[in-house]
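Of the protein chains in this complex, all but one are displayed in their positions.
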């Protein structure tokens, strides 16, 4: 394992961990401070959006800043024939670090808020509308990421992913997990952000379907890959 | 129909659909979680602004990311003599996809939230102040889009349109529909974001007037079109 | 009067008018929808910040996008010997258009919300702490604008001014008017955003003092003017 790969794994572990710490921690804080359910979710969504954008920016130059097995899978599949392809073994190791980081992040948030650490959630989530929500949220997320990569505009990924997830907290009925590693990590907290372990497999299945749909849509709309465009020409709307 | 046109139509259908899904879905979620009307509208406005910016960025390179017949009409009229002109038939097809997408997006949001699908709204909206609001909101929207196109700064369209619409939710009395396709889509939901079908024609008329005013103002202020400027010179304020 | 000057005056009239319409309109809407005073002000501050950033971007290329006599005065004084200097007569005309636009914007908002138009405010504001707040808010605003101009980074003006004013709604006790034209416009509304005409002169005096302090601080910190820097080198923090 080269130093570059070690750094990438460290980045995925740390970044996914901080992401889950943000989700779990802000949920605990918001629950403590207000009884208004909408204000709680508004706080969680805004805080997650801000932190996710920062985390992507600061970890992006280690080779990814995926923090999400669905993204790593799409990256591996689409990149197989490109100059930046990685081995399947590395992709699996990345996913392992994401899951470990997610669980560690839940524990970190609970320690900061003096909560019992890694007690599994009793919050059952599921049913067709909720799972459809996960499909939509994950499809959108992968569509955003793959599109920006294929159209040569990686500098937009950080804020666009943050904004998409922040919005998807609200316009889906599942509050948009959209991430198998984060879903597993959130199974290990009995706080606001938790999900019962029994609900996890269906969530992950919906995320896999959604990720596939979003990736295929991006490839259909942008069949040719572009390299990063010169500055000042990133979007186009004539009038 | 070329592959490029097919991709553009798919983008307009999908993007307008997701936009309406965001508006309708976040309205349902906010209504369920709080009884504070201002918090409900704050959530809808912030979520719409974030999602709209993302949707414009990710669909912009298919030839538009208009999601709005008023924008498509202005683009077609102003672009008639330019190198990027489209046929009237293509513009009409784009508008058709926007309307179909808007209705589909309402249905998608309702399915995610386990609501009756495509039940028409009973929420009557209208009267001179409300219609004046639609004129102002749509005029501002078109002014923003046409100005940024004519001054060669397309990279600002996504966030500026999101911010304008997010603000217009509040400073107009109509909560700023500003989009005939979205207005039609919202007629097909009996939830928070709905508008009674009988109210739709006056809204669209006001939007057409507003779009015309905004486009003319942009042309008056910026009579000469510029190509995209080099980075770092996009705004000017001396001091 | 050249066409360029006419366009600049139209831009200052329209832009200042929309800014005041945003402030007054969002205040009316927030007051109607909630009884929580903090939520009302949060909405006003966020909406003003978003709209101000957009308005600066779309009107900036007409020669200013000042919307504020304090900014126009600083621009005229600092620009006297530069290549982009304007006549005193033009500066006075700009200020006249700002004030007329501000009053028109208040009327527009009231018409959209079916309120009595241009009824003067009974809301007295003043006292040393409030006036100190206006000094601080205006000093900060001018410092931001003059600094970004002198350090060759005009592309940051729009978001930075929006963010500064949005924050100053909260960390000052006056909710940060920071603008003589907007202050006059807000005297002509009896709604949430109003200020009694008798309170206006002291506000403007405080704004003049603040604008002078902020401008002098910017000149002291950045004695040499820079032209716009190449992209990617706009901020500096070593580590």
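As written, the chain order gives the labels A, B and C, with residue 1 at the start of each chain.
The criterion applied here is as follows: a contact is a pair of C-beta atoms (placed from the backbone, for glycine too) under 8 Å apart; a residue touches a chain by one contact, two chains touch by 3 or more.
Only a predicted model underlies this, so the values are computations on that prediction, with no experimental measurement involved.
J.: Thinking of the whole complex, not just what is shown, which of C:11, C:42, C:112 or C:200 touches the missing chain?
T.: Result: among the candidates, C:42 touches the missing chain.
J.: I need the residue numbers on subunit A that touch the omitted chain, in ascending order.
T.: Against the missing chain, subunit A presents residues 7, 10-11, 14, 18, 21-26, 29-30, 33-34, 36, 39-40, 42-43, 46-48, 50-51, 53-54, 56-66, 71, 74-75, 78-79, 82, 84, 108-109, 111-114, 145-146, 148-150, 154-155, 157-158, 215, 218, 228-231, 234.
J.: Going by the touch rule given at the top, which residues of subunit C touch the chain that is not shown?
T.: So the residues of subunit C touching the missing chain come out as 36-39, 41-42, 45-46, 49, 127, 129, 132-133, 136, 140, 143-144, 147-148, 151, 153, 156, 160, 163-164, 166-167, 170-173, 217, 220-222, 230-239.
The definition used in the following text is that only the chains that are shown with their structure count from here on.
J.: Is the contact between subunit A and subunit B built from the same residue numbers on each copy (over half shared) or from different ones (under half shared)?
T.: Both copies, subunit A as well as subunit B, present different residues to each other, with under half of the numbers appearing on both sides.
J.: For subunit A versus subunit B, what separation do you get between their C-alpha means, in angstrom?
T.: About 27 Å, centre to centre.
J.: Could you please state the distance in Å, as a whole number, between where the Cα atoms of subunit A are centred and where those of subunit C are centred?
T.: Here subunit A and subunit C have centroids separated by 39 Å.
J.: Out of subunit B, which residues touch more than one other chain, so two or more?
T.: Residue numbers touching two or more other chains: 36, 39, 42, 46, 148, 230-231, 234.
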